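Of the protein chains in this complex, one is absent; all others appear in place.
For subunit A:
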Amino acid sequence: MDVRTPWQALTRPLAYPRSVWPWRSAGYLASGAVTGAAALAVLLVLAMFSLLLVGLPLLLFAGVALGGIERRRLRIAETTPAADPHRVPDTPGLAAWLRIRVREQATWRELAYAVLHATVLWPLDLIVLAVCLGLPAALLGAPLRLALDGQETKVVKAYLVTSYPEAFAASLLGAVLLVALLYPVAALAGARAAMARALLAPRETELTDRIGEVTRSRARLVDAFEAERRRIERDLHDGAQQRLVALTMTLGLARLDAPPGSPLGDQLAKAHDEAGQVLTELRELIHGIHPQVLADFGLGAALADAADRSAVPVDADIELPRLPTAVESAGYFAVCEALANIGKHSGATKARLTARYASGSLTLLVQDDGRGGADPAGGSGLTGLADRIAVLDGTLTISSPPGGPTLIRVEIPCPPPSA
């Protein structure tokens, strides 16, 4: 077993005294006595200032600062680092920092720890160290003291030693005591560390917040991807497409000028038709990258248009308000992919699309009368879409028993529309 705490070290009592853990435990308690004494001094000063109110925010600072120090000091006793429970302020500056700290439970736990540490814990640390290490050390040093003091010496201020046999007996007792008392040292250090961790390390809910932060950063990535998509669409639309339109116009005019039935006229007609086809293909391509109707009229209209375009006739039942851009986009591409799959693989003769927004959730249902057997794990485009939907905390479920029918359900939670 990998020993990570003093308590775990105690579970192997024979190995414990020879291990590094007695040293770590003692070091933790000793440094605790130092920080505790310092904290007491600071708190006393701040408490005086608090009478004038200016000390209150400073008290908060002190708690947070001590929390930071104590989390680092925890590494002496335990090998697992304690994470910082605080959130990073969105905006720089002291005011933002204070605002966010005041609202965090962790800040107040740190303050509680600071008060506890400064008043009760550090004297306890000191007493235990004195009894468990100081007392045996004094006994151990009895022969030396006798040698230094001459005829007699008092050990531990109480016991008079007058001869070397007595002194060595005391020394032996000290050695035995030292080993025996190393155990309570680890026990107390373990208890102190566990308590510090409980008060200073992030709670479950604070970890959940952190996961929320990670999700938000993933959402930002998706947003960036979406923005890039739109940029490509814009470039194609404003560049290549306009030039092609101008080209077909020029070719169209040239055709009017060319003598009908002449070789030149035929060539021009061919070029004109070719350019027209390229234009059609480009239009489809641009639409696939990002349909303008999605931005202009929203998901409802975009879905109606997607239903129009579908190779398999779609019975569309759509009732949607405007929703956040990311949600509209993810929902749209999910339905498009589903409809494309129906057209390619299902053998269905008709499909049904239902789109609703109710109680904070967008629900999209795509159902067909095809042969079923769709495998979401089969590397289909739906897997990628499921990932995108998952970023928005949504789900994509597929029910497709062999023989059909296939039902695809997309649910994305989102705030109600502002309008």
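Some observations on this one:
FYI, a contact is a pair of C-beta atoms (placed from the backbone, for glycine too) under 8 Å apart; a residue touches a chain by one contact, two chains touch by 3 or more; residues count from 1.
Throughout what follows, contacts and distances are computed from a predicted model.
Set against the options "Sugar ABC transporter permease", "Response regulator transcription factor", "NADH-quinone oxidoreductase subunit C" or "Sarcosine oxidase subunit delta", the UniProt name belonging to the omitted chain is "Response regulator transcription factor".
Of the candidate positions A:Gly141, A:Gly276 or A:Gly373, contact with the hidden chain is made by A:Gly276.
Contact with the omitted chain, checked across A:Pro313, A:Gly384 or A:Pro413, is made by A:Pro313.
Note that of A:Val131, A:Ala194 or A:Ala301, the residue touching the chain absent from this view is A:Ala301.
Here the missing chain is touched by one residue of A:Thr250, A:Gln267 or A:Thr395, and it is A:Thr250.
Remark: the omitted chain is touched by one listed residue; of A:Asp238, A:Glu319 or A:Asp387 this is A:Asp238. For subunit A, the residues touching the absent chain in the complete assembly are 234, 237-238, 241-243, 245-246, 248-253, 255-256, 272, 275-276, 279-280, 283, 286-287, 291-293, 295-297, 301, 304-305, 308-309, 313, 315.
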